[in-house]
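Missing here is one protein chain; the remaining ones are kept as they sit in the complex.
Now for subunit A:
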Amino acid sequence: MAPSFDHLRDEDLDEDDIDMDEVDISDLREKYEVQLEQGYDTFVVIDGLPEVTEEQKPKLVKFLLKKLNSAGKTREDLIFMPMGDDGKSLRFAFVEYSSAAEAATAVRQLDYTALDKKHTLRVNKLTDVDRYGREGRIDDEYTPPTIEPFQEKEHLRSFLADPSGRGRDQFVLYRGDSVGVYWNNEKDQPEPVVERQHWTEAFVQWSPQGTYLTSVHAQGVQLWGGPSWTRQRRFPHPFVNLVAFSPNEKYLVTWSNRPISIPEEGHPVLTLDDDGKNYVIWDIETSKPLRSFAQLETPAVTDEHGVKKTPKFPWPAFKWSADAKYVARLNQGSSISVYELPKMNLLDKTAIKIEGVMDFDWAPSTPQRDGIKTYEQLFCFWTPEIGSNPAKVGLMTIPSKQIIRTLNLFSVSDAKLHWQSDAAYLCVKVDRHSKSKKSQATTLEIFRVKEKGVPVEVVDTIKDTVINFAWEPKGDRFVIITTTEPVGPTAGVPPKTSVAFFCPEKAKGQAVGNFKHLRTLEKKNSNAIFWSPKGRFVVIATIHNQQSSDLDFFDLDFEGEKPESDKDLTANLLLMNTADHYGVTDVEWDPSGRFVASWASSWKQQMENGYHMYDFRGEQLREEPVEKLKQLLWRPRPPTLLSKEEQKTIRKNLREYSRIFEQEDAERINSADVAVVEHRRRLLEEWYAWRAVTEEELAEEREALGLPEDPVAELLKAHAAAVAPDEEEKVIEEIMEEVLEETEEIVS
């Protein structure tokens, strides 16, 4: 038995007594022995070469070199082409590159490339040949791969067909350790679709079109879907922290703050190339990694007080163009790297150099510009003032890399880029400082992307700092939230804010007029803007705030009377309702724009976790406290399959449809009411039946024991008899006072 700590003698603690020579550490040495680099990482093996004689060899080597040098550096004397006994080459060669990275590039780029019409090169790393091709690892006989018979997959979009025929939307609830997907039932208990314990370890996320539900684990990411919620895909990125999809659900980006470390025995999917990388871009169809990237160091920013701010972690780091043909990453201060899908090669093999670039953003849909017919993607970027050069906002097309518009700006301390959802407008929110750098002001520079020459309109009537901005989806109005006080961690009490609405003036024909201020609501606490995905309605909320938690529901196209002052504007604002949801941390519209869910997540605060459900007018339909609620997410929907004309017809005949729907609703409510009454009636009957049985049993038992029917009545009688003789009769008087009238006279 090993001596326990209590019985440890002093001698036991004396280390000098141990003779190191006697200790056998060979097992440890074996286990922890450092594997020295074998030095073969810089070698590649090229197969598929033509058969040459000694004389032809230099010619082939020279020809080969041209190709090889496109991937890295190598020299003639570093190519070794073994010759057979018959004086002819053995149709392969060893090549040494100057670094292992170059060797890896060579494998990636040159494998399966044609040398000439007859010969296709196969390029492999020497270490791989050794690892996979060593004797015994490969069967000598060729066995054809078995091809699995075709199996019908489940319909991944089945969720769009609501079995109740009401076109309800689904949402996922993540609470405690359980994840559940439900149909939204408005006022009634949501109808469960699936519920599972420990479905995810970190969080859940829908893919952008709602096809997949993502679960995140220490081992990687899994996608689930179909009517039986089976696992569709898995992406083993160890210790993954964040996940982002491409807009068309074809690709997936995973990120972990821990660089990938490929274990000795290998990884089922990732290779040694991915070692040390943080990002992996995957093809969802094949579940294969396309390319991995290491994290870029963002330069630390020093603010005006000389305090070093830790740079904000940029997420998503890889931004997708609207058609998901390109993905780009910012290298802050120097360049933007645009990669082409699906090969994930750098567009034109170089990053786009833009000195000082601070941020960029793709147009959220393919822009339609005046007089431009070619199909191109567009992104915007901005650069700060460098020396005497002004700050710039630019628009660049991809793949042609043309800058189609720039705007020079002065005294810029920060800028934020906001695209409108159709890419019709780009609003650049520019925070400017005065010359003394003491006061701050904000202007909005609005690019009209669709119009000829991309004119820029400036809104500079704003005096305060703008802390939030949001475009109306598919529309041309926007809401801003401003504050007079500087934003920052002020002692507990968040500053008062103002909410301002802007809309274009009425203009002739199709044109959109100038942006004009519509209304400002002062002395609010609001800090968040949530537009309905269909536009028109907007919720202005105060979230994550200890003191207040208002949700204001606005209609911008109120059909009632319009104030005289707004007659030239394309909006009629109405505050429809104000709701209060204590402790609210998140708000989300359902994809149809019919309902709004607000919830208090236990990730952000511990009190009164749960959700509220509102209709678009702000009428509360439902409220449910949910212990340890972490997430509530509406399941997105893919874009509609109906053509513009079909949608128009529906809109025209809406009255017809709504009559049917209303009838159905009324019937459903009636039958639900009947069911409730029926249920209550049953409960009542069951209860009284149970009572009758129990009471009868009790009476029988009591009688059997010879006890009186009411144990206490007897007792009281006895008690009264014992007390009564001593007591004389008393008269109890009770005086009642009643105030009839009270008058007050003032004596002057």
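The rule is simple: contacts are C-beta pairs under 8 Å (C-beta built on N, C-alpha and C of every residue); 3 or more make two chains touch, one makes a residue touch a chain; residues count from 1.
Simple rule for what comes next: contacts and distances are computed from a predicted model.
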Chain left out of the displayed complex - its UniProt protein name, from "Glycolate oxidase 1", "NOP2 nucleolar protein homolog (yeast)", "Eukaryotic translation initiation factor 3 subunit I" or "Squalene synthase": "Eukaryotic translation initiation factor 3 subunit I"
From A:V23, A:M607 or A:L641, residue that would touch the chain that is not displayed: A:M607
Identified contact with the non-displayed chain, of A:Q546, A:T578 or A:N653: A:Q546
Contacting the left-out chain in the complete assembly, out of A:E154, A:D568 or A:E695: A:E695
Hidden-chain contact residue, picked from the options A:V23, A:I147, A:L705 or A:V739: A:L705
Touching residues on subunit A - with respect to the absent chain: 546, 582, 606-608, 610, 625, 627, 677, 680-681, 683-684, 687-688, 690, 694-695, 697-698, 701-702, 705, 707, 711-712, 715-716, 719, 722
